[in-house]
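Let's look at chain A:
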Amino acid sequence: MTPQDPDRLTVPPDGQPHSEQPRWRQDFPIEWAQDAYISRRDFTRFMVLTSLAFVVGQFAILFQNFLRRLGQPPRQEIAGIDELPPGGTRVFHYPDPRTPCILVRLGESAFVAYEQQCTHLACPVIPRPETGHLHCPCHEGLFDLFTGRPLAGPPRRPLARVRLELQGSKIYAVGVEEALA
Partner candidate 1 sequence: MTATPVSNINIIEQFGPHLAYTKAANLDTGLEPDKIVQTHCCFCGQQCGLQLKVKNNEVIGFEPWYDFPFNRGKLCPKGVKRYLQGAHPDRLLHAYQLDKSAQGGFSPMAYEAAINRVAAEIKRIQSEYGPHAFGLLSGASLTTEKTYLMGKFAHMCLKTSNIDYNGRLCMVSAAAGNKKAFGIDRAANSWSDILKAEVVWISGANVAECAPITTDYVWQARENGAKIIVVDPRITPIARTCDLFLPVKPGRDVALFNGILHLMIKNDWLDHDFIEQQTVGFETVAQHVKQWSPPRTAKVTGIAEKAIHQAAEWWGTASTSFLMHARGIEHHSHGVQNVMGAINIVLASGRIGREYCGYATITGQGNGQGGREHGQKCDQLPGARDLGNPEHRAYVAGVWGISPDDLPPPGVDAYEIMRKIDAGEIKGLLTVCFNPLVSLPDNNYVRQQLEKLEFFVAIDFFLNETAHHADIILPGSLHEEDEGTVTTAEGRVIKINKAVDCPGEARQDWRIIQDIAKALDREQGLTFTSPAEMFDELRRASKGGVADYSGITYEKIERQHGVFWPCPNDDHPGTPRLFEPDSWNPVAQGKGPFYFADGKARFNVAEYSPPAEDVDAEYPIILTTGRVGSQFLSGTQTRRIGPLIDQYPEPRLEIHPLLAGRLGLADGDWTTVESRRGHCTLRARVLKTIRPDTVFIPYHWAGPKSANQLTISAQDPISKIPEFKVCAVRVKKADVPPAYASQLEAQQ
Partner candidate 2 sequence: MPVSNDKAFFIDPGRCIGCQACVQACTECDTHKGQSMIQLDFIDPLNSPQTGPVVCMHCTSPTCAEVCPADAIKITDDGVVQTARKPRCIACNHCVLACPFGVPKMHTQMNLMMKCDMCYDRTSVDLKPMCASVCPSQALFYGTWDELEKLRPRSRPVNSFQFGRQVIHTRVQMMIPKDEPVGHVDVTAAMHQSTIGHNIFEDILLENMLLEETS
């Protein structure tokens, strides 16, 4: 029995041409060459769909970022005013348990808080209120305690500052200021 389709090697069991076969038989040809054959239409379809998928993905990421910024930052109690002497420090986690921050009492009523991760390679910085610095021991980076600006060593960006609010005798963290380069 010679195949009715000149391009095809085999004859399907019911003898009908390949174009009349059910979809699944057309999609899974038993001829090696047919199996490996990709039509222009299929190729184009694949390229377009895949590209589209990437584009949609990018938009999704953008959207997520946007949503994050729109949301209210959480308000978290950090410590009581009386718990820290002037020059004292406390480590806390804000806005989530994975982000360590450092609170320093500069004077009678001046408090300042930053994210503790050094902007160089994320080592935790150590406050030195006596010299007015935040010191990163990993590569001898220094930040200004009052502004968070990098003063010496490899860090180039200031530390992210945590906004504080005093209410009564408590100190609250109410947001993180995105550090601008």
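The rule we apply is simple: a contact is a pair of C-beta atoms (placed from the backbone, for glycine too) under 8 Å apart; a residue touches a chain by one contact, two chains touch by 3 or more; residues count from 1.
Keep in mind how these were chosen: all candidates are chains of the complex that A comes from, given by their letters.
A quick note: this is a predicted structure, and the numbers were derived from the prediction, not measured.
Touch with chain A in this complex holds for only one of 1 or 2, which is 2. Of all residues in chain A, those touching candidate 2 in their complex are 1, 9-13, 28, 30-33, 35.
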